[in-house]
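First the structure, which I've put down as structure tokens, then a few questions once you've had a look.
Of the protein chains in this complex, one is absent; all others appear in place.
Chain IDs A, B and C follow the sequence of writing; residue 1 opens each chain.
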Amino acid sequence: MTTMDKITYQPVRDELAYTFGGRLPVAHLRSGDVLEVDTEDCFGGRVRTAADLPSRVCRMPYLNPVSGPFFVEDAEPGDTLAIHLASIVPARDWGVSSTFPHFGALTSTAHTATLQPPLEERVWVYGIDRQAGTVRFQATETHHGINLPLDPMIGTIGVAPGGFEARSTIVPDVHGGNLDTPRLRAGTTLYLGVNVHGALFAVGDGHARQGEGEACGVGVEIATTTILAVEVIKGVSTVWPRLETDVTVMSIGCARPLEDAYRIAHHNMVGWVGSLTGMGLLDAYQLVSQVGRAPIGNVCDPNYTVLAAVDKALLPAPEPAYHGAHTRLRQHTAGLR
Amino acid sequence: MTTMDKITYQPVRDELAYTFGGRLPVAHLRSGDVLEVDTEDCFGGRVRTAADLPSRVCRMPYLNPVSGPFFVEDAEPGDTLAIHLASIVPARDWGVSSTFPHFGALTSTAHTATLQPPLEERVWVYGIDRQAGTVRFQATETHHGINLPLDPMIGTIGVAPGGFEARSTIVPDVHGGNLDTPRLRAGTTLYLGVNVHGALFAVGDGHARQGEGEACGVGVEIATTTILAVEVIKGVSTVWPRLETDVTVMSIGCARPLEDAYRIAHHNMVGWVGSLTGMGLLDAYQLVSQVGRAPIGNVCDPNYTVLAAVDKALLPAPEPAYHGAHTRLRQHTAGLR
Amino acid sequence: MTTMDKITYQPVRDELAYTFGGRLPVAHLRSGDVLEVDTEDCFGGRVRTAADLPSRVCRMPYLNPVSGPFFVEDAEPGDTLAIHLASIVPARDWGVSSTFPHFGALTSTAHTATLQPPLEERVWVYGIDRQAGTVRFQATETHHGINLPLDPMIGTIGVAPGGFEARSTIVPDVHGGNLDTPRLRAGTTLYLGVNVHGALFAVGDGHARQGEGEACGVGVEIATTTILAVEVIKGVSTVWPRLETDVTVMSIGCARPLEDAYRIAHHNMVGWVGSLTGMGLLDAYQLVSQVGRAPIGNVCDPNYTVLAAVDKALLPAPEPAYHGAHTRLRQHTAGLR
Partner (left out) sequence: MTTMDKITYQPVRDELAYTFGGRLPVAHLRSGDVLEVDTEDCFGGRVRTAADLPSRVCRMPYLNPVSGPFFVEDAEPGDTLAIHLASIVPARDWGVSSTFPHFGALTSTAHTATLQPPLEERVWVYGIDRQAGTVRFQATETHHGINLPLDPMIGTIGVAPGGFEARSTIVPDVHGGNLDTPRLRAGTTLYLGVNVHGALFAVGDGHARQGEGEACGVGVEIATTTILAVEVIKGVSTVWPRLETDVTVMSIGCARPLEDAYRIAHHNMVGWVGSLTGMGLLDAYQLVSQVGRAPIGNVCDPNYTVLAAVDKALLPAPEPAYHGAHTRLRQHTAGLR
């Protein structure tokens, strides 16, 4: 990581992508580069007022656009791509959320299909005050309102999948994608296994904040300007996405039913703890069982997301993960936050 | 709550209960009473060394004993029983955990049945230092060890179920039971709907600490001396168990698959937020979607447990829950911690 | 089975049971006895016209009554109780079905909880013509009607559970109970593991017919006169319920999610095929994978039911199951059909 270029990318509308895979790159990066990228919100910016019902103003499959994909030189199948989120800034002074017919955790859906009519579709517009660090919820039927902490995150980030697949940006899976976890905030490094030459990562779907599970199916959706740095970790493979912060390592599982997402994340974490510490499999299983947290990401997307999180301070003498990539990228981007 | 008696109960072995329901009470309490109760660990105290494999020293169905049940005067079906956990103190200077054949989240089980042999059964003995507030993990195959924060909790607490049922203490459900969530620590008030005259609550299965999901199926199991206070909230019904701390209100859902536990907890929380604030249903759904946390309790018991947690400070002008029972019981037991 | 008594039992209303376990026996039987028992329908006979909405005329937990329990002499834990269904005759010339708020496979429920209002509650009354062998469906909104084949079955049959439990008759599980599979028709032998002295089996919840899955949650519910014969198979244990006809052996799994019910049933069937034929585990797995059918019972009750079914003619030289109990009981009751 001797060189560092800062690349800036602002997509025009026709450049937005709706799949991971099946697309040509919009720009080339090298390991160590910093990217400042503008991202649209999940509605493509079309939902701006309470009158803009998503099912009217949006058209399938033009939902959840991502910026990219970006070709990372020297990234090959079998490598890992580390992406450090240095900064996620809301691009506007508002965000929106909504209900959406037959989408969300507390409604029947196209998969959990029932004969009941859908819940009413409705839009909530949130005011964002970047200075104060707040997002304002305003009820639609009554005068209730409250300022919530601003906690920007990236909902969708991933690489091209393997096996010649192209997957909708709505889907989270082994390649990343619509992970929808509030843990993807600034200060976090994401590790993704590389499936195709150049990795072809893309990013979008910012949220000003989101509850665990994204119960109604929609966060406080925002366009963002996001600064990130990438590093290719050669010869180290990663199966399921992983996260690292200064304090915590996390594994991500995406599946239905939700317990399989839990199993994937924790199976992965047990192996990770074993390799970071040198402990045996059952000892690692035991320790994770007593110190692990299991934050839920989403319970609304085509695959649900659960994380396994372990604080590094609760592990006996762990080695740095991925040869210290998180620390390196964090220092690397220190001046950019 | 004008009167306050402190009742002390130390069960002898033959008094331990293995079901909620189907048992005669061991003592009578009145609303406002404080109870100091000794509880055994989930193995009945039979697993003390690495040689005490649970499947050898324990005999079904004599697992997960609870102390009780306690008859609470004036508690009738349709009322709510508030139980405030004032103090949970480990009774010994050790705790144990284990793997157990075909039990746990990362193994096939009697329900997620596969043809593979079970994982090896193994016991971990933890040293507990109450003064230092630590629980010591020691690996069994290597020399790795680490001190973890002591964070005592109650794994199993519930009332007699309705419908003439008697349920194994292994099961969490609408009556409470084997909830296995680390949120059931001292300082927390549990609300349970009363199903039978006298409520007939019982308590046991302490853990020195537990990860979210209790991945291997077993926490750091301890006997405890637990101090709690009860209050009957007349004419207020509660369907699924709820928790309250000084900061947070929480709803508990128990079901399989795990998403149904999430749905139950969040469906319940949306209704609760609506009634605490006066907001409409969809507004409450929206707010919970952005501020809710969803801590997983267990992913190993016959029903899995997920909580919906909302900080009271993120709700617009909520009324006190259950007429302020939590605050009242907290003050009531202030000298007992 | 040298002796044979025919016992007749017609419960009066107050004798009906709403749990398996937790009840005293209504009669005593000996191995080899034949029982003619009257059973009420799942609504206790209270739903007779389109105006009798179940949620109005029925009161929880007084749903799904069973006749019994019957004490079977010499049945001990570790034995198997074989119950051969010789005859199931509708007791009236009508049956009823209904939707029921938040119950059924194509609606949100108390567990798959959504914020949508329930489907409309509605009753369908079916005419039964025993001579013609038909059940007449009549649409409620239009003039459509059609005669369906009469295919009487028992919805709920089981023994007292172990572990001091008493379970609602709504629940299917390892002890049997609300299995709700159309395969429980006359000519079938049910094998249940004995958990308590005397087995304490009970039976009820007849259906004139039922689709696989019981999608709306309710079959064509009927009162019946049922003739069955029992045999205690000493020293042979049975974990999950099994069925046998002249042609087929079947294992029953009850669980959520539905794939766990499938896993239980097929795990059990692989072991059964192995022991009936003497083949190794993987060979039995392979053969079951190619010849097994997997009829779904219910997708609406607290546990779902899936069967694994294998025709005996597709097994290489199997031994008679349970020492030939099915053939023996079938001959034994030949004159009673």
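Rule of thumb we're sticking to: contacts are C-beta pairs under 8 Å (C-beta built on N, C-alpha and C of every residue); 3 or more make two chains touch, one makes a residue touch a chain.
Just so you know, these numbers come straight off a predicted model, no measurement behind them.
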Contact list for the unshown chain, restricted to visible chains: A, B, C
Hidden partner chain, touching residue among A:Arg242, A:His267 or A:His332: A:His267
Hidden partner chain, touching residue among C:Thr225, C:Thr248 or C:Thr277: C:Thr277
Residue numbers in chain A that touch the chain omitted from display: 18-19, 21-22, 60-61, 110-115, 162-168, 253, 255-257, 260, 263-264, 266-268, 270, 281-282, 285
For chain C, residues in touch with the removed chain: 97, 99, 104-106, 119-120, 122, 124, 135, 137, 139-142, 144-146, 148, 209-220, 256-259, 262-263, 266-267, 270, 277-280, 282-283, 285-296, 299, 304, 306, 314-317
Hidden partner chain, residues of chain B it touches: 106-108, 112-119, 257
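Here is the rule we use: only the chains that are shown with their structure count from here on.
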Centroid comparison with chain C (C-alpha atoms), farthest chain: A
Same vs different contact residues, chain A with chain C, by half of numbers used: same
Computed distance of Cα centres, chain C from chain B, in Å: 35
Centroid spacing, where centroids are CA-atom means, of chain A and chain C in whole angstrom: 48
Shared interface positions of chain C, touching two or more other chains: 112-115, 257
